[in-house]
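One protein chain omitted, others in place.
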Amino acid sequence: MRIVLVLRLIVLALLVAFIIAPQGFAPLFAPLTRFDAPPIYTQTSILSLTLSHLGIVAVATLAATVIAVGFAILVTRPFGEEFLPLSRAVANIGQTFPPVAVLALAVPVLGFGTGPTLVALFLYGLLPIFENALTALTGLSPAVREAARGSGMTGWQRLVQVELPLAFPVILAGIRLSAVISLSTATIGSTVAARTLGEVIIAGLLSGNTAFVLQGGLVVGALAVLIHDGFVAFESLVTRRTGGAARDFETSVS
Amino acid sequence: MIAIRFLSPVQQRFDKLGVVIAALGLFALYAQPFLASRANRIVPGEPLMIWQAPGAGGWPMMAALTIAFGVLLFRTAPIVRLGTASAALLGLAIAVGLGASSVLSPGDSFARISPGSGFWLMGFALALAATDGLARLRLGPVARLGVLVAVIVAVVAILASGIWDDLAAMREYQSRSAAFWRELNTHLFLAFGAVGAAIVVGVPVGIVCYSLPKVRGAVLGVLNIVQTIPSIALFGLLIAPMAWIGANIPGASALGIAGIGVAPAFVALFAYSLLPMVSNTVVGLEGVPRDASEAARGMGMTGAQRMAEILLPLAFPVILTGIRIVLVQNIGLAVIAGLIGGGGLGIFVFQGIAQTAMPLVLLGAIPAVAMAFTAAIILDAGVELSRKGIA
């Protein structure tokens, strides 16, 4: 466990160092370039691209969380139960929609730039959060539900004091999944001119400069690993407190 | 204090989802353009309302759609909702094709007619209504496959009839049909081939991870990290090593291994497929009831017999779920191959984005989405059927 933690700290340190002073790493990437191409991407600063990348993902994930959790609460109340079968079906089938397709189809509506990427990330990010929230809210043990009802809680009290706290770790797992997918999908956003780290990778692909592809990929990969681990640590903290079990082994690529 | 909620007559008669669908549908029908017409591929489109396209069926079609949305507004049996929505979708599909033909001047090979936002919104609303009907019918796996076949037959029939031939996406297809089928082939090869390779490698690796818990952490850790590398980066990073292998390993280039082409894409998809395959195999094997695997041991099965006769058959539904995840994911990810010269339907998507030619994007994206849906529905049914054989 300790070794893993040290490894994470090293990754974090290297990541921060690279983002702030990429030129310091030039000798490492130089062997990957040909014909004296620059080893480090300088068109735009890596720092600003990273911040923009993280910003887009954060905004999309936050918006997706609010909407998805809100909607999951709605369809699990008596008022919204008519929407439940459809919501399940859409959450299941919607995730088969390739993220690239979502992105490509958002362009004609929103034009080029950060806009379509934001919307695509938001739409695609909704589904894992919604699905997890739905699973958590509908999967509570009937005994707990009955106990809450039996002790005279109102619907609102049950939601706030019992259902949401118990569902929280699973919802958190959905947010993690959504954030990690978005982090990766955002790179594709640069094909429609969004300001993300994908810009570095695509510049590398277009000019045949493997160094650019690698540094872009590594930065995004490191961010994903760290954010993923941060969520997992937070989840296990929360889970230990509620005594429940968050879901393991969700995987997805974009 | 006891409160009993009575539904008012109005609440009882209206379907809440139906209200949303009808509102969206009627807004799309009356206030949004049904078609967009452009003088050529590149210029911005002119919106056309449904009544401006004579071939779309005019007032009778509008009346029929209005009635359909009206029916969906009320509480009815799921089968009625499904029937109404399906019929309306079919009508919409025919109307958009005939409507496009009717506004095109004969012989004008430059003009492009695309479905407008009204069409897409109505299609979306009706698809939701149909999905809702299907979900409420709670069909079994075989019946769901039947519905899938019916939908495929309907789409193929419309394509074969030529009704859609004057739509812009079909125009794009006509001018590059050979390339379309070639890239579709590549796409399928990438998606299915990588899944096949991942099954061949991933299941045995999963078995090893299950048997040797010490190996498990390391293997799953490495595969987890592979999973976090963004796809375009992984595709790109594999170009150089693939080129090196193609140039330096005898026989490799004869197998088609090169820096440009399908090889890097194939390897990347394979790498992404491994984690779900391995972890689902492990989870499936671990989920085998303990008393069954203990009984197998107690009765004198060897390790290999126990694995082949008891553990793997009982883990099969979970492994199949892994295949489902990976196949659907690969069909989507293979689109990215288009960005690095790996071929596949992504070629049209990225060309379309570059040329701001939406119909070309659709030509690539719609088949990819349709294939992912189809694969998901078929494999979901398979998983359910295989679970039935066990439970």
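By letter and in written order, the chains are A and B; residue numbering begins at 1 in each of them.
As a working rule, a residue touches a chain if its C-beta (ideal position, glycine included) is under 8 Å from a C-beta of that chain, and two chains touch if they have at least 3 such contacts.
Here is the rule we go by: contacts and distances are computed from a predicted model.
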Which of "Anti-sigma regulatory factor (Ser/Thr protein kinase)", "ABC transporter ATP-binding protein", "Response regulator receiver protein" or "Carbon-monoxide dehydrogenase small subunit" matches, in UniProt, the chain that is not displayed: "ABC transporter ATP-binding protein"
Which displayed chains the unshown chain touches: B
Selected residue (touches chain absent from view) among B:28, B:232, B:274 or B:310: B:310
Options B:292, B:308 or B:354, residue touching the unrepresented chain: B:292
Residues of chain B (touch criterion as defined above) contacting the omitted chain: 289, 291-292, 294-302, 305, 309-310, 313-314, 389-391
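Just so we're on the same page, only the chains that are shown with their structure count from here on.
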Computed distance of Cα centres, chain B from chain A, in Å: 21
Chain B contact footprint on chain A (complex, rising order): 32, 80, 82-83, 85-86, 88-90, 92-93, 96-101, 104-105, 107-108, 180, 183-185, 187-188, 191-192, 198, 201-202, 204-205, 210, 213-214, 216-218, 220-221, 224-225, 228, 249, 251-254
Touch list for chain B against partner chain A, complex: 15-17, 128, 131-132, 134-136, 224-225, 227-234, 236-237, 239-240, 272, 275-276, 279-280, 283, 325, 328-329, 331-333, 335-336, 339-340, 346, 349-350, 352-353, 356, 358, 361-362, 364-365, 368-369, 372-373, 375-377, 380
